[in-house]
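Every protein chain but one is kept in place in this view of the complex.
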Amino acid sequence: MSSVTDADPADWRATARRRLTRARDFVDETDRSALAAVSIGSLALLATLVGFLTMSPLTVVPFAAFVVAVGYGWLRHQALTAHAVTLAMTASTILILGLITVYIFLEAWPVFEYASVEVLGVSVPGLRLFTETLWSPVSEPIGYSLVPMIHGTVMVTVIATAVAGPLGVAAALFVSEIAPPTVRELVKPGIEILAGIPSIVYGFIGFTIISPWASDQFALNGQGTYLFVGMVVGLMALPTVVSVAEDALNSVPESMKSGSLALGTTDWQTMTTITFPAAFSGVSAAVLLGVGRAIGETMAATVMLRNSPALPEPLYNAFYGYETLTSLIAARYGTAHGLQFNALFAAGVVLFVTVLFLSVGSQLVEKRMRRELGGEE
Amino acid sequence: MSETKSTIQTESNPDRPVSTTTGETEEEVRSEWREYAFDGEPKLSVENLDVYYGDDHALRDVSIDIPEESVTALIGPSGCGKSTFLRCLNRMNDRIKSARVDGSVEVDGEEIYQDGTNLVELRKRVGMVFQNPNPFPKSIRDNVSYGPRKHGDIDTGVLAGLLGRSNEEREAELVERSLKQAALWDEVDDRLDDNAMGLSGGQQQRLCIARCLAVDPEVILMDEPASALDPIATAKIEDLIDELAQEYTVVIVTHNMQQAARISDQTAVFLTGGNLVEYGETDQVFENPESQRVEDYITGKFG
Partner (left out) sequence: MSRVTESALIREETSTLEAIAGVAIGLCALLFALAMAALFEVVTVTDSVAGLPMSNVLGGLLAVVGVVVVGFGAASYRGLVPTEPRASAGAVAATAFSAIWFVVGGLVASQTLGVGLAGGLLGGGLLGGIAFAVTAIPREDVGSTLPAGALALLAGGALLTGVIGPGWSWTPFDLNATFFPPIVVPAVVMFCSLLGGWAAAKAYGGFGARGRHLGAYLLVYLNALAIVAVLVGLVAFVVFKGAPGVFEGVTVAAGAGPSTTVSAFGFSHTVVWPVSWPFLTNGAALMNDVDGVLPAIVGTVWLVVGSVLFAVPLGVGAAVFLSEYAEQGRFTQVVEIATNGLWSTPSIVFGLFGYAFLLPRFGGEKSLLSGMLTLGFMLLPLVVITSREAMLSVPDEYRDASAALGVSKWQTIRSVVLPAALPGVVTGVILGVGRIAGETAPILLTMAGGTFVPGSQTVDVIGGFQFTASPPFVANPALLEATSALPYQVYALVTAGVGGSQLNDPEAFAWGTTLVLLAVVLSFYAVGIVTRYYFRRKLHQ
């Protein structure tokens, strides 16, 4: 698989030549009208893209041309058109997804530039976003520090993971290894359905029931605590952790479990010393995914927190809740202008990069597990 | 005989047994085989055993006594229920949710199908080696010492080390003895800490046998232990089984009739539909079978 990319330059050149020959053969062999349809379609699509990016009102013209070209091609040369259209769709998909990534970074850039610091003669953009602690976009002194929000996100995520991680893994063990078949048939889809409860529903219950209750029970000043936001977010991430961890545990071959049981071990011993270690990568991938969900959770945090960026005193005080990265964006996008608006994108970049990192990490970890278990992959 | 050798032998998945109909009534089948008598108490005694998978009647009214310290081969065509029968002897069939077992299985005169059976103790006494080698993704040493560790006989953990209760010598001794018994020691003695997944198929299977021996069982059940192996590895396993019969009661399922003839003292023949058709001394069964159908099977007319 990797041989193609790791090959030396000579090989690479040969490959390129082969590709070129193949392309020429393809052009020679294919019907002229089909080629025309495909080329007109591609050009039109490209023009549509350019038009859209430049906000031209004429964008609709090339788009119509594209539709006509595809329609003609579909009727006359279906196989070739299908190939071309799916290729175009792949390109568009990748383009859209790439566009999102690039665009967020571009929009965040001004504030990174503003907050750059010289370190040992090298200008490090955005450093002050993470070294200062003041968020004050309007009144002097101006500061765009993301530290209070990162602190809030970390607090919420840590608490949420403490809830969702152990409980979710234990529940996954239950569903995959312990539950009798009838219970499993009920609990498994049940947990999947519960993964779908919209976050605003949790937020609404948190806002109307839990926050006032907590503020009353613990004699707090005002409402909004990282502790209860974390617990609610943990509850939301729980079904994700259970589902993914359960898949991982299920992928441990039955022969391995039987092998252990046939030696006279209890189900619990087999679970803890064979099944769980074998599925460990997959289970940790599940927890990582849950962490990702918790970091990106917006609505529950927005409606339950105080929405005033600051650091609590002392730092570990979970009975106070100010702001997370997500709630900052949700609460301020409408009133933000200039650098503050870019700062929201900076928060988006931090979220995006963190979650992407977690996601890629969990995928690599999961791949490793499949390889170790000798399954296909 | 040569025809059977060349047939491609596909093993039925024990989880989803192939339903087969014999076209004969059970009475006809039963009448064909005579009791096999031997001296001494039977190690395993099975009486009127029926197994169902859902609506599938996988094993029909099987009764058989298996003597101690000998090799008993179970042969028969695919889907005849011989693997199912084997899995009843240490209740591994309990893992299959749809399985239902009727009848009686006694180990040393104690009924194992009753409430209060200690499955842990049962499986310690009646060990099992599976068709496909299934080592754990751990080191060779940990594979062998896995059973004794779980039974609390060996503890080399951090805590045991702190408390001075770590018994590493005992572990080393046990690992060496078991691997030698399984004829694997010479091949792995310099890499006991390597992952067992890196061994060859034949080595893995012998490791699984060593793992089973380390628990010190009385009976060893083998479910076609050599079917996934090449001829050289198969020969090693066969020699090993011969050795084991000195100390253990071995019950082995095999597809390969030559193998059964080579290694076993007694042979039981299962034919389609989960019927035990003939049981007796191996020489007798192969050379002078009672039943015409068994003779047909053995001479390769079907199967």
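Structure notes:
In order of appearance the chains are A and B, and numbering begins at 1 in each one.
In the analysis below, a residue touches a chain if its C-beta (ideal position, glycine included) is under 8 Å from a C-beta of that chain, and two chains touch if they have at least 3 such contacts.
Predicted, not measured: the structure shown is a model, and the values here were computed from it.
Touch with the chain omitted from the figure is made, among A:Leu45, A:Val111 or A:Val303, by A:Val303.
Among the residues A:Leu45, A:Leu129, A:Ala171 or A:Leu261, only A:Ala171 touches the chain that is left out of the figure.
The omitted chain makes contact with just one of the residues A:Tyr72, A:Phe280 or A:Phe319: A:Phe319. Within the set A:Leu35, A:Leu49, A:Val68 or A:Ile200, the residue that contacts the chain not displayed is A:Ile200. Screening A:Ala262, A:Leu351 or A:Met369 for touch with the missing chain picks out A:Leu351. Contact between subunit A and the unshown chain involves residues 1-2, 4-5, 52, 55, 57-61, 78-79, 82-83, 85-90, 92-94, 96-97, 99-100, 103-104, 107, 167, 170-171, 173-175, 178-179, 187, 189-201, 203-205, 207-208, 217-221, 235, 238-239, 242, 265-269, 272, 289, 292-293, 295-299, 302-303, 313-314, 317, 319-320, 326, 329-330, 333, 344-345, 348, 351-352, 355-356, 358-360, 363. What subunit B contributes to its contact with the hidden chain is residues 107-108, 110-112, 114, 116-118, 120-122, 125, 150-153, 155, 157-160, 162-163, 165.
The rule is simple: only the chains that are shown with their structure count from here on.
Centre-to-centre spacing of subunit A and subunit B amounts to 49 Å, using the average Cα coordinate of each chain. Put simply, subunit B touches subunit A in their complex at residues 90, 92, 95, 97, 119-124, 127-128, 130, 132, 134-137, 146-147, 150-151, 197, 208, 211-212, 215. Within the complex, the subunit A residues that touch subunit B are 181, 253-266, 269, 273-274, 277-278, 372-374.
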